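Just one protein chain is left out here, and the rest sit where they should.
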Amino acid sequence: MTFTNINRNPTLKFKLKDLAAMIECEVVGNGQLVVLGVSSFEGATGQDITFADDSKFLNRLSQTRAGAVIVPWDFIDFDGKTPADSLTCPLVRSKNPRLDFFRIVELFHPIKRSEPGISTRAVIGANFISGKGVTIGSGATLGDNVTLGDNVHIMPGVFVGDDVTIGSNTVIKPNVTIMDKTKIGQGVIIHPGTVIGSDGFGFTPGSGGHEKLVHAGFVQIDDQVEIGACNTIDRGTLGRTWLQRGVKTDNLVHIAHNVIIGENSLIVAQVGIAGSSVLGKNVIVAGKAGVSGHLTIGDNAIVGPGAGVLSDVPPGEVVSGIPHMPHGLWLKVGRIIPRLPDLRKRLLALEKRVNTKENTP
Amino acid sequence: MTFTNINRNPTLKFKLKDLAAMIECEVVGNGQLVVLGVSSFEGATGQDITFADDSKFLNRLSQTRAGAVIVPWDFIDFDGKTPADSLTCPLVRSKNPRLDFFRIVELFHPIKRSEPGISTRAVIGANFISGKGVTIGSGATLGDNVTLGDNVHIMPGVFVGDDVTIGSNTVIKPNVTIMDKTKIGQGVIIHPGTVIGSDGFGFTPGSGGHEKLVHAGFVQIDDQVEIGACNTIDRGTLGRTWLQRGVKTDNLVHIAHNVIIGENSLIVAQVGIAGSSVLGKNVIVAGKAGVSGHLTIGDNAIVGPGAGVLSDVPPGEVVSGIPHMPHGLWLKVGRIIPRLPDLRKRLLALEKRVNTKENTP
Partner (left out) sequence: MTFTNINRNPTLKFKLKDLAAMIECEVVGNGQLVVLGVSSFEGATGQDITFADDSKFLNRLSQTRAGAVIVPWDFIDFDGKTPADSLTCPLVRSKNPRLDFFRIVELFHPIKRSEPGISTRAVIGANFISGKGVTIGSGATLGDNVTLGDNVHIMPGVFVGDDVTIGSNTVIKPNVTIMDKTKIGQGVIIHPGTVIGSDGFGFTPGSGGHEKLVHAGFVQIDDQVEIGACNTIDRGTLGRTWLQRGVKTDNLVHIAHNVIIGENSLIVAQVGIAGSSVLGKNVIVAGKAGVSGHLTIGDNAIVGPGAGVLSDVPPGEVVSGIPHMPHGLWLKVGRIIPRLPDLRKRLLALEKRVNTKENTP
């Protein structure tokens, strides 16, 4: 299996000094180098640019076959010498090497913008209010009383229900479903296949089995939120389900009715958050974790992968495991679990020895 | 974070006595109160109606700021006094406060019905048989030999394959995919993004790797079933995958080929049920649990959140944990797991003491 993460764009090349200028960085070495593409550290060859932002890669700089490497600003004085002297390639000093590298990736792979316009194969309901530069793809269907900000891009196959508002520069990818009354902010990205505003799982015993409870609430998604593919975000039973500014969710995430997720929290793939739970700011919930209903997860808390959270988590705590416990404790527990058969054997042997001695006159 | 679950509808208001009459309940106190909206117990203010059906809320009735509260019928004689006397608001006596509250929610937020009709942007195959009052949205595609009952509502972007039958009053939400031969009963709701009738995961070793086995079966969904968003329900390999009357599934649920789910069972979000397992009536499978293939889960059994069910569960049992065990035992186990490092330390210390004594002359 040979595999390199090289990405070249045959129609583009840049001089290193021009690239550095565009991202406001400084070249140490040959700025005349012609850069043909971007690459991972390991995959880079002669005319690719890559980056190194931790010691794992910085210590191996002399071995890289890259054409140029973006490094942390202070690296040049690292260890009292100028490491660039002993290198085979020029360096680019950056205050944020990862971010600046991906700015260069974007220069090589500019995001295509469709020409604005509304497809003749889209269907638009009554009382449509549209900003400037809006794009609506074929097969999209918008209900009544939809309001779109400037430059909103709705891709093919999207459904938007009645009374929905979508802020400027938001992109709704193909085959997304947005049910009625949803409010979406500016600069939001919603990946394909996601469903926003489906009814929550709310029933109550009645004469004919489970009686459905009307879901009269809505979903509110604030500015700069990004939602992964095939998420399901239920509307509030009453009131709202609310993803606050800067929240990012990965794929196949389930967010139940009336959940609130605080600013800049990260929800990784296949997480489920049950009804009415409230997450604070800057929370991280790692992949496949589950959070029960009606809980509070404090600001800056971290929930480990696959954890099962059954009670509140205080601000700043790091928890893991099923049931959840402090992460450090879980690491110890995780080392003991595979030794349980051995521990059991030792306990039984010890019991036997104590018994023997007691029975020895 | 201030948040209240208030839902008002600016165009609607009701006198309390009229609301009570519509849901066949009895007002204790001022029936002339004008009600402007519905609310959660905590969010309610002056002219909202809310409900209280357990002691948590009933004990705090005197503190509510709600305009009116729906309470259990017998609550008025609760504790030998008429608690209404000491309250700041009128009460509404109900045989089922939660259900009656949501009837009022529906009065304030009536479900919009589209005008019946078939969009000119829908595509319908040969031999189409349609009941009265059917609605088919733009971008929906129906195959050949599709039969719809009265008032079926197929929303935009839905695909319905050949030889599908859908019963009266069933609603198929946007971007649902229903593959050929599926049989759907009356009063069913299928939420957006769900896939019904995909092929099961069936392969057998052959000369060219895994050979695909033809999936000749189908999916049958009985009356009053509700299926959440982004579910995947595979067709039978032979015969059917079957959701019986009144089953409700939450979001992102996976139901494999030839699974049978008995009447009124509840399947919570992100559950997976492997091939050919059979669940009885009134079973509850809580969020993220997994059920292996070819198992039987008896009537009224409950599977706890995140449980891993690897063998049959008898009727009425409550199981939890990985591997699954009786729920009461799992609660004990769950308290011991975080203490394993301590228990191990104590075992080792005890071993040492016994060793020392044995070696003491």
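For clarity, chains are labelled A and B in written order, and residue numbers in each chain start from 1.
The criterion applied here is as follows: a contact is a pair of C-beta atoms (placed from the backbone, for glycine too) under 8 Å apart; a residue touches a chain by one contact, two chains touch by 3 or more.
Everything numeric here is computed off the predicted structure, so don't read it as measured data.
Enquirer: Out of A:28, A:273, A:295 or A:322, which is the one that touches the chain we can't see?
Expert: The missing chain is touched by A:322.
Enquirer: Looking at A:116, A:293, A:306 or A:326, which makes contact with the chain not pictured?
Expert: Final answer for the missing-chain contact: A:306.
Enquirer: In the complete assembly, which of B:133, B:239 or B:341 touches the absent chain?
Expert: Touches the omitted chain: B:239.
Enquirer: Give the residue, chosen from A:52, A:166 or A:268, that touches the chain omitted from the document.
Expert: Counting the whole complex, the residue in contact with the absent chain is A:268.
Enquirer: In the whole complex, not just what's shown, which of A:135, A:170, A:224 or A:241 touches the removed chain?
Expert: A:224
Enquirer: List every residue of chain B that touches the chain not included in the displayed model.
Expert: Where chain B meets the chain not shown: residues 121, 123, 139, 141, 157, 159, 162, 175, 177, 179-180, 193-195, 198-199, 201, 203-204, 206, 208-214, 216-217, 230, 232, 234, 236-240, 242, 252, 254, 256, 258, 260, 262, 270, 272, 274, 278, 290, 292, 308, 310, 321-323, 325, 329, 332-333, 336-337, 339-340, 343, 346-347, 350, 353-354, 357.
Enquirer: Considering the whole complex, not just the chains shown, which residues of chain A touch the missing one?
Expert: Per the touch rule, chain A residues meeting the hidden chain are 1, 3-7, 38-40, 43, 96, 98-99, 102, 105-106, 108-109, 111-112, 119, 121, 137-139, 155-157, 173-175, 189, 191-193, 224, 226, 228-230, 245-246, 248, 250-252, 263-264, 266, 268-270, 287-288, 305-306, 322, 334, 337-338, 340-341, 343-344, 347, 350-351, 354, 358.
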